[in-house]
Structures are given as C-alpha cells and as structure tokens.
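The complex appears here without one of its protein chains, the remainder shown in place.
We just call them A and B in the order they show up, numbering each chain from 1.
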Amino acid sequence: MKRFISWRVPTKWPVFRLDDRLLLIISGMIVGILSGLAAFALNRSLVFCLDFLHSYRAYWWAFILPAGGAALSSLFLSRVVNEGAGHGIPEVIYAVSRYGGLIRLRSSFSRLVSSCLTIGSGGSAGPEAPVVMSGAAIGSNIARFFSFNDRQRVTLVGCGAAGAISSIFNAPIAGLVFVLEVILGEWSTVNIVPIAVASVAGTEVSRLLAGNQIAFSHHTFHISFHDILACAGLAVVTAFMSVILTRLLRHMHHASDKTKLPIWAKAAVGGCAVGLLGFFVPDVMGEGYHSIRNMIEGVYEQGMTIAVVACFAKVLATSLTLGWGGSGGIFAPSLVVGSFSGLAYHRFLVYFFPSVPWVGEGCYALLGMAGFIGGILQAPLTGIFLIVEITGGYEVILPLIIISSLSATICYYFESASFYMKDLVERGQLLRPGTDARVLSDLSISELLEKDCISVPPSMSLREFVGLITRSRRNYFPVEDPETKEFLGLVKFDDIRPYLFNSMMYDAVFVEQIMDTHVAVARYGEDLSDVLRIMDSRGLFSMPVLANKRFVGMISKATLLDQYRKELMVQTYQG
Amino acid sequence: MKLELAELAECLHLPLYTVERWIRQGRMPARKTGSQCVFKRVVLEKWAEKHDITFTLNEDHATPKGHDDKDGLLAALKRGGLHYNVTGDSVDEALQQAVSCIPDFSDDERSLLLTKLLEREKLTSTGIGKGVAIPHPRSPLPGKERPALICTCFLKNKIDFKAIDDKTVSVMFVIVCPTVTTHLHLLSRISYCLRNDSFVTSLNKPLSPDEFFQKIEEFEEQLEKAR
Partner (left out) sequence: METKLLHIFRNTPLGRETLLQSIYFCNITRSSMVIYIPEYTKFLMYFDNDVVQVDLDPSYLLYPETSRTHALDLTKAHGIDASFFEPRQFTASTLPDIPVDFDFMCSPRSISDLSSKISLGHIGTRVRRIIKTAQFPVLLTSPCYKEWTSILVFFGGSVNSVKAVRLGLHISRLTGLPLDLFTQVEGSQTMDDYKDRLKQAGLEADFDKRVRDWKVFADNGFEENLYHVPHQALAVLGAYGHGLVKDILFGSKMEVIQSVLSNNLLIVGPRYSAKG
C-alpha cells in the first residue's frame, strides 16, 4: 500500500478524486493569474522600449530601428529558442485539436521576447497573439507538471489564453468568448467555468497592477436609425479591408519564402520598409493604440484622403512586418485598420450627405474596429464583446452586432476560413471537437483491426480451402508466403462461390490461382481518413491492413461504424 | 478498483488502444498507473451506461450456458435411446409410437410434440432417402428447456414415408432440440453419418446399442479430426 500521495499528482488527492471541476477551477485561476502577469510584463516592456527609443525617432536613420528590432527578434527565435516565426495562435489551435494541448515550455516566453523586440522598435504588429501563446503554454505546462489528462489540459490552455486576452484588454468577457470561439471551438459547461474564472483572475491582475483603466475612454454616442443603416456599408468596407490584409500577408509570406536571404536579413528588410513607410505615415508604427485613442475621441484631424491612405499604409506595414519574419499578432493592427476605415467611412458620409445628423466619428471608428475583428477572425462574438468592453459603452451594441456579423458573413464569401485557421484548414488539421475529421483522426487503424482472419499458403488446394471455410467466421482469407510471411493476395469468399459445389475442381485449383493480387491495401500507420477515401472510391467494404508487407488484420466499415459511434458519443457527451 | 489495462478493455468490449487513449484524453473516469488502471466501479458503470457501452466485469462472466448442449451427437443419441420394433403402418401411427418412446416426457409434451412433428411432415417429408427418416419439429418446444435428444426408432414394418427416393423407411431419428443452433449442429452431424453407405445398410437390420454407439463414436472422432 502506498500511503504517501505525491503532491505532483493532484488528481489523486482525495479532495479532487470524485470530480475534477474544483481542481480545474483552482488551477484555472492560477493559470489566469500567471498569464495575466505575462501580459502585464509584455505591456510594461513595450512601454519601456517605446520610451527608450522615442528620442531616436527624430533622426533620419530612424527607419532602421524597426529593421534592427525585427532582425533581433527573428535571430532570437531561430537561434536562441529554435522556434519558427509567426504569431503562434495556429500552433495553439493545432496543439489543442491534435495533441490535447501539449505546448512546449519555451513557447511561454519566446514570443513575449521576440514580439517585444519587434513592436518596441516600431514594427507594426500586435502584442495580443504572443501573449495568448505564452498564456496557453503556461496553462499547458502547468497541466503537464501535475499530470493532467488531455481534456483537463485543453481547458487549462484555454484558461491561459483567456487570462491573457482579459488582462491585456482589461476585458474578461472578450477573453472568455475569444477562447471559446477561436481557440477551443467548443462550448461546454466543463470548460466555461474554469475559463471564466481565469478571465476574471487575469483581469484582476491587470487592474491591480495597472489600475482599472478602460483601454479607450468612454464616450456616450447617440445612435439613430440611419446610423444603423449606414453600418451595412461600413461592414462591406471592413470586410473588404480584412480580405486585403489576409491576402497581402500571405503574399508577403510567399515572397519572403522565395527570397534567398538569412531569416534575420529578411526580417530586417521588412522592418526597413516599415520604417520608411513610417516616415510618411507615422501612424503605422507600433501597435497603434495611440491613434485609435485619438480617433475615438474625435481629435484625429486629417481629412478623408489621409485616413484612407493611413488605412492602406497600416495594412501594408503589418504585412511587411509579419510576412517578412517579424513577430507579433494581428489583433492590434486589425483594430487600427478598422478604426481608420471607420473614420474614413464617416468622412465619406459627411461629405456626401452633409444634411444628415450623423453620430460622432469616434463611434464609427469603434464600429470599424468591431467589423474588422469580426471579419478577419470570422469570430463575430469576439468582435462585439471586445469593443463593448474596451470602450465601456453599451449603447452601441445594436450597430455592433449588425456590423460584426455582416462583416464576418461577407468575409466568408472570399475567405472560407479565418486568418488563424486558414493554414490549418489547408493542411486538414482543423479538428474541432465532435466533427467527423476529429473522430477519424482520433481513431487509429489499430483500434479497428479484425484479427480473426485465417491466413492460407498459396499452394493450398481448393479442397483444403473449402474445409477451412467451414471453420472460419470471415469472408476474406489473406494469402501469405509460408516462408517470408509476406502478404501475396486476398481470397474472397465470393471468388470461390462458382467452384464451391463443383467437387471436380477441388483438387485441380489452388489458392494462388484464385487469389486477388491487386487488392487495395491499407498500411498500418495510415490515416483513417485516407483509408476511407480509398474504400469509397473503389466501393470496398473491407480492406486488408499490412505492416511491413505482412498481413496484420482486416479493416471493415462495419467495425468502423461501431467504433465511430462510440467515439462520437464519448467525444460529444456533455456534463 | 484496480485492473490491468487489457482486462478493463475486455470488460468494456473495446480495443486496448481505445481504452488507453480514452484514459489519456480524459474521456473515461479512470486513471492509469503503469500498466494498470484505477477506477471506481460505480462511476465507471454509470459512465458506460450513459455512453451506451457494455461493461461486464470478468467475474460476472458466467460460463456461457449454451455450451454443454453442443456436446455432440453421441450424448444426444444416448439420451434419446434406442427403440426396437416400433409398430405402425402409416406415418402418423409410427410417429405416435415413436413419441411415446421418448423418455421423461409428460403426456402434454408428447401430444404437443406429435402435432408439431405432423405439421412438419405435412410441409415436406423428412424421409431423406436410403430408408431413413428424421422427423423433427420446426421450432423448439416451448416450456421447460431440456437437453437435446435424438430418439432412434427401428420400425417393425417398413412404411411409406413419401421419401425423396421413394424407398420405404425402416429407421427414424426423432430430433428434439432446445435451440435452433443445436438442432442444426446435430442435423449436420447425423447427416454426415448417414452419408456413409455401409452404416446405412447396417441400419437395415436392428443394431445392438453397443454396436450402434460405437459406430457413432467413430464418426464423431472423424469429424473432430477434420476440424
């Protein structure tokens, strides 16, 4: 008897044995606090970097600052921690859907450092995605340390991401909704409670340390009916912009992939370009919250043309930074582009319909942000709640809902998957819980193998074979080389049906004459979805499975249905 | 409770890999320690019920009861017994006599069996040729379950059974089985014996029980060997 219970395995503690909910809530809170701290740390170091570099901005050579930052950040990622560039959210989603949220420990700080270097030096990127990545990694590694199982680990990954978003925006609901909508793709009570707790914890951390500031100061807007109508137009504009950003980012990626330069040099090229762009349109530099603040307050002075130019410049700067190897997310740039397009749209309305009493331009900037986020992430709820929370205004909720969902729908026509998931969908790796792809990827051939087939040698006579059939429970008989045990072919019961009652042929025919040598086979480690595709295209109901040319069993659709159903039931069970 | 992983997989009628994965993914209320898994029986039973998965612990596995009634032709023949000089000039009469020979049957059962045998006979004759008939009811008898038996009746007079080869019948094997599978099993065995011509001709004159059972035993051994 083991009397001593390891403190490293809290699932064994008597308190948590019965149900893991309490355990998840407590650990979710811890994860939320930690990722809140990570977010706060990144925020502070960004402020520090910007302050430190502020004095150098005036010099003519200031455009190489972003280049240096981006190069350093990519060097750090590729040499020090050995990770790829990118913002990391697809990695989190991938880990959640395929490996139960296993994320490397180094991811919990690597993106923080690299994105701090990129953004702090003036690159156009957002700090949110790196924080989400590190929050998720913190959650995952805490779960690993305490040997949680996959389901619990996924919840903690969600907790980390929620805590990060909540803390950086001071917006608990947005954090919760973002995680459920984007990261997990699953709404179940088991998940929601710990994640909500983590959101609260993350928010509380940032409030304690930085004070309860709403990211953008609150203004009262009086929305009238014609504003809501005008929203539809803005939705089209934001959707259009977000499609442009998505496509441009991908083009930049391909362009940089084709360039033969060291990674750090590529990042420097991108950074340089951003720096030069910043000379003409200074608003594109950094994460850009400052200009959003101006726009919402209605003190952004430039006219419509400048706003439109700034809007496109920001899109260009973001894709230059991220596409060429800088590190950071698209959340903050999206907000900036969104608010610029909202502003430009407002200017346009005022110019063409001067007699209509439009609500203030700040309101349109705000709606633009929601539309853009809803469009690029194709996550309308996240857009709605985030904007409501960071502006502290509930009265704009009606147009927000409309613009968010409209923009997401329009984007869907052009880009079938959101920015985060596009790569995953293309590789067929987006496996949301309870979907066909997920069930098939979880099931493996080894679980479906029917092993009670009788192998026969090729030299067996039909007489012996018929005798064998009476003992077998299967209709398929693999033929094996008696010496090497290699699989030679398959005899189907159907093949011998014509000779079954013709005893004249019993001694004249041998198995090797009736076996099918061109039978479609599955390999042992193959993906089930591939095997199914072969089965469907050839109209088969079962297939032999080979491992290293040797027969190991049959796989059939009947067993598959049985296991598939069980798997689906176990996966989708709530409660 | 503690069980080896493989044992638990067997209890749940699932592949080992599936159980292992479900535990890892936290879809099953059980924990793995080494190659064993720990669980609470009540919790797991409840879980299995909710997910439509059968859960039977090994100790609940009673030996399948259908097992001993497949024990073969010889035992069934011995149970039914050999009966000589069974009278009767028509099929109906012969069957009536045969039924009355069956040991340990109540009168009600005998009459029920007889009607069932006659019903079957109306469908097509059970005379399978070479002077042999195998009367049997189409479905198992209702009521108390009895082990299978085959009642061998040597007829006093040869009777016309409307057999397929139009030969008169001198031997009847009345087959009474508790289940259809046993019935088919015994039928296939007895037909194997009857395929042997020398055995059939020897049946033309009544054999002594010892001789008869010995021959049957030989046949059964042959069959077992062929397996």
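The rule is simple: a residue touches a chain if its C-beta (ideal position, glycine included) is under 8 Å from a C-beta of that chain, and two chains touch if they have at least 3 such contacts.
Model, not experiment: these values are computed from the prediction.
Chemist: With respect to the chain omitted from the figure, which of A:Arg21, A:Arg144 or A:Arg293 is a touching residue?
Modeler: Of all options in A:Arg21, A:Arg144 or A:Arg293, contact with the hidden chain holds for A:Arg144.
Chemist: Can you say which of A:Leu53, A:Ala67, A:Ala95 or A:Ile195 touches the chain missing from this structure?
Modeler: A:Ala95
Chemist: So which of A:Glu83, A:Glu128, A:Glu447 or A:Glu567 would be touching the chain we can't see?
Modeler: A:Glu83
Chemist: Provide the residue numbers of chain A that touch the chain removed from this figure.
Modeler: Counting only chain A, the missing chain is touched by 82-84, 86, 91, 94-95, 98-99, 102-104, 106, 144, 147, 423, 427, 429, 525, 527, 547-550, 552.
Note that only the chains that are shown with their structure count from here on.
Chemist: Averaging over Cα atoms per chain, report the distance between chain A and chain B in Å.
Modeler: Result: the chain centres lie 61 Å from each other.
Chemist: Under the stated contact criterion, what part of chain A meets chain B in this complex?
Modeler: 11-12, 100, 148-152, 442-444, 446-449, 467, 471, 563, 566-567, 569-571, 573
Chemist: Which of the residues in chain B come into contact with chain A in the complex?
Modeler: 14-15, 17-18, 21-28, 31, 50-53, 226-227
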